[in-house]
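To start, the structure itself, in structure tokens.
Only a single protein chain was left out; the remaining protein chains are all shown in position.
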């Protein structure tokens, strides 16, 4: 297993000069400010590196892509404004945890992929017959057809297709109708009433902007130790609970 | 059964057409004599009247085919329309064909906002839609079939449910086709 170290990629950037893996470590230890780092330059340097190497090491390339994607995600989160203008600071340890979680998740599916490739190979000797049916069996017989489908499902499908997604308009951003205070109050009241609830419940019937602001509100409550949440699997339901300890440490 | 007989059996199983002795021998890298011997062994296994599948020697060579004993059940299994629940993609494609027919595949894709080959293919295969000429740009057009009407219990095509009751913005005056295309374009850009 190798992380970055296998890349052997020299960077010559405005804020940093040296090998990529050193840059990665410095970012994680916050000795280089991710906000000042032009990730596009890192990508360009990598492309130059590929050009010079003349061949594509797939292993190292996927590793690099996962790392750069994780850095982008970390950076975009740093750029989101908090209520008091502060960034959502990540401890160096937490940043490493984030990256590690991404790498582990990717590795899980990479191993699963290797398993599938093996399995397909092992199975390919079992060939199935693909001969056309004898002529008399080819056409579905009308006499044997019975009504099994509901015509209303067709109308419903057309109705769904008539629905265009709401247009994203910039005016919404200038005069947001959703306030962080409002969503904070909403989530606090849910916490007070229910003790624990699902994120879906908190944004029931809400539009995309409201969902995003609700997520910010939760982050704020999390920071203040008022709420905690867990998500068992990627894209699984998120359960929110009242926080027990205002100085929540390692989770 | 020895290995050569097993391989010959597998080859006959896979081939839709009768296979000649020399092609069998060539594929197995064996002599025709050895293949003839294997076929004799297979013939014992597939003696008529004992199995559902029989070994036949016809003009072009050797072939496996089903015994007439299974004809009735085969009709019930295979000529009976397949009606598993429609996937959302299939339901959308079928609805588009039903309401806009005749309609071309590119149009279906534009309304849905994604390519729709596989769903359209399944609907064709199941006999719910069929080709109905070509558009003036040469694209194949589709319409629903009689089987579609029977499976949906529709007496005629104009007894499709009124779209108005499912319409998210019923006030709109534009034609259904134009509105669907517009919504589809917006979706594929989002």
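A and B label the chains in the order they appear, each numbered from 1.
In this section, a residue touches a chain if its C-beta (ideal position, glycine included) is under 8 Å from a C-beta of that chain, and two chains touch if they have at least 3 such contacts.
Everything quoted here is computed from the prediction, not taken from an experiment.
For the chain missing from the display, the contacting residue among A:13, A:45 or A:103 is A:103, taking the whole complex into account. Interface note: of A:14, A:51 or A:123, the residue touching the hidden chain in the full complex is A:123. Contact with the omitted chain, checked across A:9, A:23 or A:191, is made by A:23. Across the entire complex, the residue among B:10, B:40 or B:58 in touch with the chain not shown is B:10. Residue-level contact of subunit A with the missing chain is found at 1-5, 18-19, 21-26, 28-29, 58, 62, 65-70, 96, 99-100, 102-117, 119-130, 133-134, 137, 165, 208, 233-235. Listed here are the subunit B residues that touch the chain not shown: 1, 3, 5-11, 13-15, 19, 23-24, 26-29, 50-53, 64, 66-67, 69-70, 73-74, 76-78, 80, 87-89, 113-114, 117-119, 187, 190.
By our rule, only the chains that are shown with their structure count from here on.
As a whole-number value, the distance joining the C-alpha centres of subunit A and subunit B reads 38 Å.
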